[in-house]
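One structure, pasted below without further comment.
Complex shown without one protein chain; remaining protein chains in place.
Moving on to chain A:
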Amino acid sequence: MELRINQKTYEVEADADTPLLWVIRDDLGLTGTKYGCGLAQCGACSVLVDGSVVRACVTPVAGVVGREVTTIEAIEADSVGKRVVAAWVEHQVAQCGYCQSGQVMAATALLKHTPNPSDAQIDAAMVNLCRCGTYNAIHAAVHDLAAQQEGA
């Protein structure tokens, strides 16, 4: 089947029900998207599909045929994503970093849909798990991005 990932077209041999996560990681070698739970519990595998955040570990690959998938590897090619990464560095969010690809994707999706989210909207959207406990830094980074937008 043909997939559009990060503005490129890939021809992939995979069963229709293979989770997108494993096609991205093992077939395409894009390892920035992480496996954490396989049950859509943690969000480490978050990617964008047509600009909305999706948990790749439970998304059958056939479901994204004809749609535009964005992974963390291309996040800085997106103007919102680039700002998110800059805020993540500015706020020194990452500790072990394993969940942060997914966190950055979730933040990017939020800000693409809602450029100036309220704190409640941030809390509702930023639900990925982080065992290192970077939640406050994540909230501060997204809050900062929202404020920048307001000032812009």
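Points to keep in mind about this one:
Basically, a contact is a pair of C-beta atoms (placed from the backbone, for glycine too) under 8 Å apart; a residue touches a chain by one contact, two chains touch by 3 or more; residues count from 1.
The rule is short, and it goes like this: contacts and distances are computed from a predicted model.
Choosing from "Xanthine dehydrogenase family protein molybdopterin-binding subunit", "Dihydroorotase", "ABC transporter permease" or "Hydrogenase large subunit", the protein name stored in UniProt for the chain missing from the display reads "Xanthine dehydrogenase family protein molybdopterin-binding subunit". Only one of A:M1, A:C37 or A:V58 touches the chain withheld from this view, namely A:C37. By the touch criterion stated above, the residues of chain A touching the omitted chain are 15, 18-19, 22, 26-27, 29-39, 41-42, 44, 71-73, 75-76, 85, 88-89, 92-101, 104, 123, 126-139.
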